[in-house]
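I'd like to ask some things about the structure below.
For this depiction, one protein chain was excluded, whereas all remaining protein chains were kept in their positions.
Let's turn to chain A:
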Amino acid sequence: MATPMLRWCCPGRRWIFAGIGGGSRHGRGVPTGSTSSGKKGQSSVAQQPLITAQKPRKGEREWAAVVGLEIHAQIASNSKLFSGSQVDFAAPPNSLVSFFDASLPGTLPVLNRRCVEAAVMTGLALDCHINRKSLFDRKHYFYADLPAGYQITQQRLPIAVNGSLAYSVCVGKRWSQMVTRTVGVKQIQLEQDSGKSLHDNLRSQTLIDLNRAGVGLLEVVLEPDMSCGEEAAAAVRELQLILQALGTSQANMAEGQLRVDANISVHHPGEPLGVRTEVKNLNSARFLAKAIDYEIQRQISELENGGKILNETRSFDYKLGCTVPMRDKEGKQDYRFMPEPNLPPLLLYDSGSLPTGADPQQVIDIDQLRERLPELPRVTREKLVRQYGMLPEHSFALLNEVGLLEFFQNVIKETRAEPKKVTSWVLNTFLGFLKQQNLAVSESPVTPSALAELLDLLDRKAISSSAAKQVFEELWRSKGKTPAQMVAEKKLELMQDAEALEQLCRSMLEAHPQVVTDVKKGNPRAINKLIGLVRRATLGRADPTVIKEVLERQLSS
């Protein structure tokens, strides 16, 4: 089958994607084998689709993709949303389960104040309208890890609506071309998490652990304003940073604290929206964009081959690198939403409407929470750019690694070197070493003080740039010595005696008349030989740029 030219534009990016590999993998032949139906646990790397940029051919119609996201973030709280059992990632099975979580008769939900505050803070950070009154509902479906047979959520009237999330994507090949996009936040709602199922296919049974059942979740629904995997991934990343800055969720995808479902459809620009599919099981930051792009490409392939898109739920198979339909015998789900009869409406107040004489523990003041909001990542980045004159992409890089910003600020505090120098050393040298050995900032053998001291030596011109790199490498490998000690030991200090250097250069020029002639003839590279000779004569203790300057001066006189 001829591979059609599949063209799909990410608006503003002007990228055209050519058809991926084989029409054999797309079209009707989508694998429907059973996949890992657990919510986490993905292993090997998926195949990289071949993407090339090409100009649109005449007569071919463009495709536009529409991506909406439903993001579930586990609230960082001590206890669960409606019960007093503990929230913890790793604990013996079923040890963090109360009678309510196990859905034993006679138990009732009691709302956790911290979870409400977390929802309000997140809503404020995303510029949402906070509903002064919100309601709880029951969403019914049967699954072994949902003991009650329903999930308490907020379907009719959620706690926050109509916000927006700004994120940045890079257009073009380099990080430096970044643009800001916005995606609408449809709503934020509080809901319960379900327990965990471990499928034992060998013995044909499922093992249930209810430790996670009842943990508070924030569901953030993003409007279908995104058009490709990269935008979706960038939006999720920014939301992650915001949640972490607020402290409302640790939002760690690897630990299941942040889960993403995507709603994807394609259509020709100007025509109505296409049928959408829901892709679940997107629990890895690495594969989020790939999975979404795969599904977009699959839909385009299917439609260009004359097929139809089914409104179905699909799952991303990390091993195969493609989306597969989930077993869905019942067709469209009917959740039979009903009001949660055991919970009155949730009422929130602001400074203007606080009831007098009310118990402060029992009322939530939105204005008070707004005042106490921590600094958002966007603001932190703007400050960095303003204060230190760094490029926007540097501010992104600093916030992108846990602990890196703090490290940077500690170095700045202790060093007299210029901020631009510090930025460069932290983002290039320091981060480079970390990445090479796959270490977190907290595991770094080099402390901010050590780097600050090193940069001071460099700033004072006590050592050369290459010597500094040597010392840094040495600091990384062995602890216990300060940069100054290392410099002294290895005799890396720059020559401070200008007169001695002049002498050395002059004698070198006299000793190599041939090279001098070469330079005078106009060969620019010849001088490097002289520089090298002088450097060796000084045992590497002279700055090459200074040597060059001296030589050039002497040659021209």
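As a working rule, a residue touches a chain if its C-beta (ideal position, glycine included) is under 8 Å from a C-beta of that chain, and two chains touch if they have at least 3 such contacts; residues count from 1.
In this section, contacts and distances are computed from a predicted model.
Matching "Monocarboxylate transporter 13", "Ciliary neurotrophic factor", "Glutamyl-tRNA(Gln) amidotransferase subunit C, mitochondrial" or "GPI-anchor transamidase" against the UniProt entry of the left-out chain gives the name "Glutamyl-tRNA(Gln) amidotransferase subunit C, mitochondrial".
From the options A:L111, A:A484 or A:L555, the residue with contact to the unseen chain in the full assembly is A:L111. Only one of A:L198, A:L310, A:A488 or A:L539 touches the absent chain when the whole complex is considered: A:L198. The set of chain A residues touching the chain not shown comprises 37, 77-79, 83-86, 92-100, 102, 104, 110-116, 135, 140, 142-144, 156, 197-201, 204-210, 327, 329-330, 334, 336-347, 361-362, 364.
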